[in-house]
Every structure is written in structure tokens, then in C-alpha cells.
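One chain of protein is taken out of this complex; the other chains stay put.
Order of writing sets the labels: A, B and C. Residues in every chain begin at 1.
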Amino acid sequence: MVDLTNNIQLLLDQVVKYRGFSADTFHLLKFTKVEKGLIECEVKVEKELTNTYGVVHGGCIATILDGLGAFCFVSTQDEFQFGFTVNLNINYIAGASIGETIICKSEVDKITKSLAFIKLTAERKDGTLLSNASAIYKVPPQKPKSKL
Amino acid sequence: MVDLTNNIQLLLDQVVKYRGFSADTFHLLKFTKVEKGLIECEVKVEKELTNTYGVVHGGCIATILDGLGAFCFVSTQDEFQFGFTVNLNINYIAGASIGETIICKSEVDKITKSLAFIKLTAERKDGTLLSNASAIYKVPPQKPKSKL
Amino acid sequence: MVDLTNNIQLLLDQVVKYRGFSADTFHLLKFTKVEKGLIECEVKVEKELTNTYGVVHGGCIATILDGLGAFCFVSTQDEFQFGFTVNLNINYIAGASIGETIICKSEVDKITKSLAFIKLTAERKDGTLLSNASAIYKVPPQKPKSKL
Partner (left out) sequence: MVDLTNNIQLLLDQVVKYRGFSADTFHLLKFTKVEKGLIECEVKVEKELTNTYGVVHGGCIATILDGLGAFCFVSTQDEFQFGFTVNLNINYIAGASIGETIICKSEVDKITKSLAFIKLTAERKDGTLLSNASAIYKVPPQKPKSKL
């Protein structure tokens, strides 16, 4: 599992380095568990993740969970390709304020030939559920295997 | 409607000025229609809204639609208070690349005493549907009316 | 469009005749509009569609909308094959009681090679929204075309 953890971390580094939408959020993200089809991380809530009430923004939770699910899918694939999100359904149950640490968990429910179903949660450190979510990703087309 | 447009724009300015999670996205957002329970806007896709494929990030679409729905709810309330997102369900149907402009539309389906149901879409300028979504917000408790 | 309406009606008759789960519901269903990718119907609420409060059952709305979306998908296909439901998201906004007539509408948002996205609503006759929903269906594999 050392290699998998390493590879997922390298992928995260690339995402942060690209400086796209999720960079400011994902540079605050630390993987705490990386297994095939099961990834957990924690994120410290800084002001730049919050809404005007000082509570983590709903869009931020969506961004973390969508991204975490994408990493979780990648962890099951030989070729390290992201899937495309097809559906994301999130329930917002409680909030977290600046200074709190959020624990996010992703787990593959099922991967078919064409679709990956991933379940996701965000919790406080004490286990209070903040959000649960489910995401569906389209499995990218397989590259033809080399014949060498 | 001049006042409503003005008030919604002021609220957007506050959100951007707060420098929280949605600031970098919402400073790119321009309202194109503001009516009670019906708000439309456009957003130019810059690199900072995209994923590593150069396509607008799923979390970014979630952030725009969740935020737009929140503004749409506010536009129906005498007191300019945001509701709390309870559920956000998004389908990702197509993507938009750097340089494209996304048109986002929000419309109140129903507001009950406790919940607001809002439907949302994101489209390309040519009308191609990128995402549709529905959001449920918790109506904030009414402040007691002043007796003056 | 006469043929399409006719073919969709024949398919409904088969579904009712099969005597499976949706038969008791679908024998109450009348198509009022059948176009390619756009189907509307009405359903009279009888006691057998209701919960113990005498209000149309949430599972019944789900059954009608899931089924209507399936018909809507079929209406776009040369081969009259149903897709498999992948995701169904329903908001329950208001209820309808015994004796009321529900108007249900389905419209294709997009059909890709592998997935169909359909939006759905249920309303009272006066236009009051009861439910909105979105459904995703997996497009069934195409039968190879005959070479004759």
C-alpha cells in the first residue's frame, strides 16, 4: 500500500500545482488513509473555505467530496485516470467553523464497466456527521494494452 | 425591480469582499436577470475555475449553483437572510472549457414555512445544457417584526 | 407522431398486462402528450395509490416518475428498449389526495452514448408543483444492425 499512498499523494500534488479551482482547498487536505477503494483525509477549516457566516461553504464540502471520490475511484484503477462526475448528491446536516478539522471519508460501493458509485461523508473530529453524499463517476475508456 | 437588482448585487459584493470560499468564483459572476424568485447570471471560465483537464471543475459548478440558489431564495424574502443548504443534487451532463461563458439560471419551485426548493441549470451560451440541479434550503427563523 | 403515440401506448399496455409492480398504478395512467423526448400523462389518485393519510404515496410518485422517464427515453430510440435506472432524485413538495388528478411531465435533457438524463415533474391540475425529479438511465447496448 506504500506505493498506492505515494501515487495518490503525487496526484494530489499535481492537482494543487495546477492552480485550478480546487487548489486552495486541496493544499489544506491531508490523506490519513489510502487503500484501494477507500480513502480518508482531513482538512483544517481556514477562513478561505467558509461562507460569510464563518462556516465551511457548501460549495467547499462539494468540492472536497467530489474530489475525494475522484481520488477514491483512481485508487482502484491500474491506469491513474480520473472519471468524470455524473451525479453528486449531498446532504448538509451540520456545519463546521473556522479552526475545526473535518474528516472526510470515501468508499467505493461498486464499479461497473461504465460507472463508479462512491459514498462519501464529512465529519467533525468527534464523529458528528456534517454531510453525507453519493457520487457517480463515468469510468474513462480504457487505453488499449501495449502488446510488448 | 431596480432595488432588488441593486440589493442582490450589494449582497454579491459583500460575499466577494469577505474573501471566503466562493470569492474567487463569485467575482467572475455577473447577474443578467434579477427578479423575485428568478435569478440568472453568467460566469466566464478562467483557469482558476477548472480541473486539470482545463474543464470547469465539478466543485465549481456546485459552488456557483449552491450560491445562486441562495441568492434566489434571498430575493423572495423581506429580510435579506440566506437559508442553509439542506440538499444539493447535481447532474453533470457536459463540460465547459477555459474561455467559454456559462449561463446559470435559478428559479424558486416552492417556498414553504420551513423549506425552499430551487431548481438550477448551467448552460453554454448556445443553450447546451451542462448541468441541472435542485437545491433545498432551510428557511431561517423570522426575526420578530418591530412594533414601531 | 401518430405512430409514436401508438407505440408508446402499446408499450404501456404490455407493462400493465405483465402484472408486475407498476401495473396497478400504470393502468390508471393516461398519456396526454407523446413526442420524441417529451411525454406527459395524467393519473387519477385512487385509494390504492395513497398512504395511510390518504395522500398519494411517495413510492407511487417515484414509480410513476421512474416509469414515465423510462417511456420518455424509449420514445427517442429506434429500438424500443428501456434503459436501466441509475439514479433517481425526487423532491416531495406537496401532496395530492384521493380524487385529485396528477399531471406528470418528462423531458429528455440529454442522451449521450451511455447515459440518458431526464427531468420530471408531478403537478396538480391547477399547476401546483407536487414533485420535481431527475432520473439517469443507462442506455442499453445497441443491437447490431441487420445487413439485409
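The rule is short, and it goes like this: contacts are C-beta pairs under 8 Å (C-beta built on N, C-alpha and C of every residue); 3 or more make two chains touch, one makes a residue touch a chain.
Remember, it's a predicted structure, so these values are computed and weren't measured experimentally.
J.: Please work out which displayed chains the absent chain touches and list them by label.
T.: Within the full complex, the chain not displayed touches A, B, C.
J.: Of the residues C:9, C:50 or C:101, I need the one that contacts the missing chain.
T.: Counting the whole complex, the residue in contact with the absent chain is C:50.
J.: Of the residues listed, C:40, C:66 or C:123, which one is in contact with the missing chain?
T.: C:66
J.: Would you mind spotting which of A:52, A:91 or A:114 touches the chain that isn't drawn?
T.: A:91
J.: For subunit A, which positions touch the chain that isn't shown here?
T.: 89, 91, 93-94, 109-110, 112, 117, 119, 129, 132, 134, 136
J.: Mind listing the subunit B residues that contact the chain we can't see here?
T.: Considering the whole complex, subunit B reaches the absent chain at 86-87, 89, 114-115, 136, 138.
J.: In the whole complex, what residues of subunit C lie against the chain that is missing from view?
T.: Considering the whole complex, subunit C reaches the absent chain at 14-15, 18-25, 47-53, 56-60, 62-64, 66-67, 82, 84-92, 95.
In the analysis below, only the chains that are shown with their structure count from here on.
J.: Would you mind pulling out the distance in Å between where the CA atoms of subunit A average out and where those of subunit B do?
T.: Each chain reduced to its C-alpha mean, subunit A and subunit B end up 23 Å apart.
J.: Distance between subunit A and subunit C based on Cα centroids, please, to the nearest Å.
T.: 34
J.: So what's the Cα centroid distance for subunit B and subunit C, whole Å?
T.: Chain centres of subunit B and subunit C, defined by C-alpha means, are spaced 30 Å apart.
J.: Going through subunit A residue by residue, note those that touch at least 2 other chains and give them in order.
T.: Counting only residues that touch two or more other chains, subunit A contributes 86-87, 89.
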